[in-house]
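A single protein chain has been omitted from the complex, and every remaining protein chain is retained in its original position.
Read from first to last, the chains carry the letters A, B and C; within each, the first residue is number 1.
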Amino acid sequence: MGCVRLVNPVTLPTIISWLTYSSLLSMMALGVTLLYRTTKVANFAHASLVTSGAYVAYSVVVVLHPNPYVGVPLAFALVGGLGLLLFYGVLEPMRRRHSSTVMLMIATLAFDIVLFGVLNILADYLASAYFVPSRNILLSASDFTFLGQPGIFFVAVGVLSLCSVVLYFLLNFTTLGIALRASMENSSLAQAIGVNVTLMLAISWFAAGGLAGVSGALLPMWTLVNPNTGTVLLASMFCASIVGGLDEIYGAVLGGFLLGFVDVVGTSVLASNVGAWIAFYEPAVPLVVLCATLILAPRGLAGFLARRRK
Amino acid sequence: MALGQVILFIVDLLALFSIYLIINLGLNLQQGITGIPNFGLVLAVAGGAYITASLSTRLAIYLLNVHTNLDPIINNVSVLQLVNPILRSSPWLSTGLLALFLIIGGASGALMGLISSAPAVRLREDYLAITLLAFGEILNVVGTGYDPLIGGPPGTSLPDIFGWAGQYRFYWATLIMFLVAVIIFVYIERLVRTPFGRVLRAIRDNENTARSLGKDITRYRMSSILIGSILCGIAGALWALYSGAVTPSYDRFDYTFLPWLMILLGGIGSNIGTVVGTLVFVTLDELIDYFKYAFAPFLPFNVVWLNYLLLGLLTIFILIYRPEGIVREKWTSVPAAPPPAGEAKPG
Amino acid sequence: MSSILKPSVIAIIIIALLVGVGIGYVVVPAPAPPKTTLPSTIPIGVMVTLTGSFSSYGARAEAAAKVANTQINNYVKSLGIPTTFNFLYEDTETSPPSVALTDLQTLYTQGVKVVVGGMTSGEMAAIDSFADTNHIVVIDGTSTAGRASVAPPGDYEFRDLPAGGAEGAALTAAIMSKGYKNVAMITASDTYTLSIRQAFKNAWLAAGGNLVADVNYSYPATTDFTVQLNTLQAAVAPLMAQNKSVAIFANMWEDVATMLAQAKSSNSPLLSLTWFGNDNFAQDNTIISNAGAAVVNQVKLVSVVFAAPLTPTHAELNTAVNASIGQVPDIYACATYDAAWIAALSILTAGQYNGTLIKTAVPTIAGQYYGATGNTALNSLGDRNTMDMDYWAVVSGTWQEVATYSSIDQSVTWLMAV
Partner (left out) sequence: MATMLSVKEVAASFGKLRALDGVTLSVGEGSVTLLIGPNGSGKTTLVNVITGFQRPDGGHVFYGEREITGWSPQRVYRVGITRTFQVPSLFGKLTTIQNLLVADKTNPGESFLKSHIRRLWINHERETVEKASRILQTLGLAEQSDKPVSVLSGGQMKLTELGRALMSDAKLYLLDEPISGVNPTLALEIFARIVSLRKQFGVTFLIIEHRLDIALKYVDYVNVMASGKLIAAGTPTQVVSDSKVIEAYLAR
């Protein structure tokens, strides 16, 4: 490390993996922020919702051996359903009893624990019934390549853009979206003007669950997945969501890409110039970014930019 | 022999109860009394455990002036073979060290509380919750990566300050932990009855009004987090000393989720509730653990997943059907507005 | 006042009941009359990791232990000894707080005096004091860090696999014999892999090798290996430019597949090099299916494994485990299986279920026993003597044995060109 010349590891592959990783992360964070905006709840269950997505998609692969991407829509539907289950089965009864936000969060935590148990049971079942590895899933071998780049890159970026665009139009150009936004801004007022707030919340929980499911379903195309993966990623999701700013849905995407950048590109640069040992602390990167953000822009990037625009 | 097993069952139960009681009192002070949702408890517990473990052997060498050129962390076991005989021979010396280590544990906990809450204490409740959760497990990264702390993944052992009790080591250790827990309970119970405690509860009930009455919200929240974190740190140190070793594996489930579940069960806001909740939970958990072999044959899946399913569902059940827990907060006869159905009986 | 008293009283009653039930349960199956020296059922604890990132290893170990349990009971019956062994399984990850200690305590309350399992040395260290205090014999089916960081010699802990040291020497010998002077190493941050790293580093540097990169990554938190790939590339690039020979040592777990896949998708130059591997993933077919045969063929993944001779016992175990979970038992599963047998035989030899006696029996039994991992003779520390090693590599899409290593003269014999 004597030489002054900076090693520049930022090559096309690095950019590609940054964009892929960030897209997946953003999809998860998008759900977290959406739920926060609608229900004012930080959804801890997002961890296992993501993992469920992966296992739904994988089960499809195991049973029918199709192209690994076939399971993605199913993951969206089923995990969206899990979101609804969490909402109608747990949160809604509590809301009717005016439970506090914190209690709702605990409920999501509890739901996460249950789901975690179920996923492990599923994993055991897959292993014993189909004789397949179910605790170290990686499907990237059966991924396609396009222009010499892995398919997951195009799919991840594509799906994220699609979701964002759809969400954008949904929120801004449909009566449903306007109702949804109304219930975000001021639920009691929305109630008063005849918006079915509960329905709106349910929709957002389905959407967020679906997003988690899709990101999870794409995960095995990129990295090794086991029942813990979601839990490992949870801190990153939350960081992305806060860094982006909880007050603006698209903050999540912003946060996801910033986090991904610092994580992949930033750490690479540091590791290859300062020393390899830095690479080890990669998991701490999101927290560092989070700290920095909270100190510089307590309302997150989006809030920060918004204030700038004024 | 069977009797011996019963005693052991109860002793183990008591040990877990004491540890969790300390942690839960800390959590109840923050969430139940002051209204700070600390989802990063594990940080303070791990801080207490890791830092105490890291310093304990070094301090022991220094204080007992054991002369060795072995590294207290890397050649941990060999070094302890020099230290432990000395401790075994003198209960009082051991107890002195214990006290010192507990102080270190508390201080470490406080440090962690400070670090995690400093950027967040001014944030809104929800931001605070998420941030603290995100911070929770960072110490494991450090503990794994930075060997001088606790020797990386293999972890490190601590001087056996209960060694003097010989084969009754774990009975004595449990007794001492229990005493510490009792002392802390009495302390907190008194603290929340002082004007100081009253202000904390006022802030919880209505932050703005409290501010309009000249209370420095940030300072009170901070001190509440600090006290809570100190307790968690002490608990971490105690458990490390009890089990004799630590590894960088303190996780969200054991040291954040379970404490929340326990204070929920007992009734958030009441210290007696915290005791009851902890006792009931730990007993249940130990019994599940004990009986699982009995009904393992009847389960279509591996019995170890049962804990997760049962604990998760239990929590959800409590949250939906008895959110106020077993014991309601003492100072009130009816829950704060609006009362859940069939609850509004004053007196 | 009443509003607190009533519920707490109720609570106390609940607890009283629960404890009562607990006691009842403990008291009822109070073990057999004191006449027969061995109780009619002998509980043996099996501590394995069923949750978390090592769960796939834990699952195989559990399966192997189950096989051992049946075999042992048949054996005992055939001898006409009026006793049966009952294996109680504990996941070292679940019960709170996740220190193996609480699991050992649970087992102890079940009357367990002998525990076998596959535990990290962290977990071993955590239970050392309790095991010694209560005379519980622990025979561990894995061996990781050197004894110095686990438990003093003469304690109640035995390990029927050698410490990582041997593996480091074997890898060094192989890499050297292939004419490499430069190695870039990447290591997962868990006890076992780190101990291999240390062992390899010592052996490699002692043999005059040059370690151009020593990258640690946090395991299992690392899901994206771009950073690690970049760091390794930056390290080997200069050498490759001067076309000096350099090899990669992937000191990882199954996630080596992820790294390979990501290296492939980014057409990393590292794939043009020969990769060496440890025994964590040697012979693991999921690597090939996960990363894709093409890329694994390319880097060969020459990996070292403890030579577990394919004895009839071993073959039998393979078929049994395969039948139950569709996987071939890895070396740790085999070692757990052997540990179970050593435990049972030691108990039978001791003639009564008494930790102290059993502890004295274990070394002799282990010395005589020849099981799925060969002869399990232990050294003075209570660890397995060094074993011979095999090298396996991926050749044309399958794992094949490519060389052998003799622990006596540290020599490598290549069976096929790699």
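Throughout what follows, a residue touches a chain if its C-beta (ideal position, glycine included) is under 8 Å from a C-beta of that chain, and two chains touch if they have at least 3 such contacts.
No experiment lies behind these values; they were computed from the predicted model shown.
Name every shown chain in contact with the chain that has been left out of the document.
B
Of B:V66, B:V142, B:A202 or B:L310, which sits in contact with the chain we cannot see?
Considering the complete complex, B:A202 is the one touching the chain left out.
So one chain is hidden, and I want to know which residue out of B:I36, B:L111, B:I176 or B:A210 touches that hidden chain in the complete assembly.
The missing chain is touched by B:A210.
Tell me which stretches of chain B touch the chain missing from the display.
191, 194-199, 201-202, 204-206, 208-216, 223, 227, 269, 329, 331-337, 346
The criterion applied here is as follows: only the chains that are shown with their structure count from here on.
Please work out which of B-C and A-C is bridged by more C-beta pairs in contact, and write that pair.
Spelling it out, more C-beta pairs touch across B-C than across the other pair.
Averaged over CA atoms, how far is the centre of chain A from the centre of chain C? Could you give it in whole Å?
Taking the mean C-alpha position of each chain, the two centres sit 34 Å apart.
Of all residues in chain C, which are in touch with two or more distinct other chains?
51, 189, 216, 218, 221
Return the residues of chain A touching two or more other chains; collapse runs of consecutive numbers into ranges.
Residues 120, 124, 277, 280-281, 283.
Residue numbers of chain A touching chain B in their complex, please.
Within the complex, chain A contacts chain B at residues 36, 40-42, 44, 90, 93-94, 97-99, 101-103, 105-107, 109-118, 120-121, 124-125, 231, 234-235, 238-239, 241-242, 246, 277, 280-281, 283-284, 286-287, 290-291, 294-295, 298.
Which stretch or stretches of chain A touch chain C in the complex?
Within the complex, chain A contacts chain C at residues 7, 9, 11-14, 16-18, 21, 120, 124, 127-128, 130-133, 135-136, 138-141, 143, 145, 148-150, 152-153, 222-224, 226-229, 232-233, 263-264, 267-268, 271-272, 276-277, 279-283.
Would you tell me which residues of chain C are touching chain A in their complex?
Against chain A, the touching part of chain C is residues 51-53, 55-56, 59, 189, 213-218, 220-224, 226-231, 233-235, 254-255, 257-258, 261-262, 265-268, 286, 289-292, 324-327.
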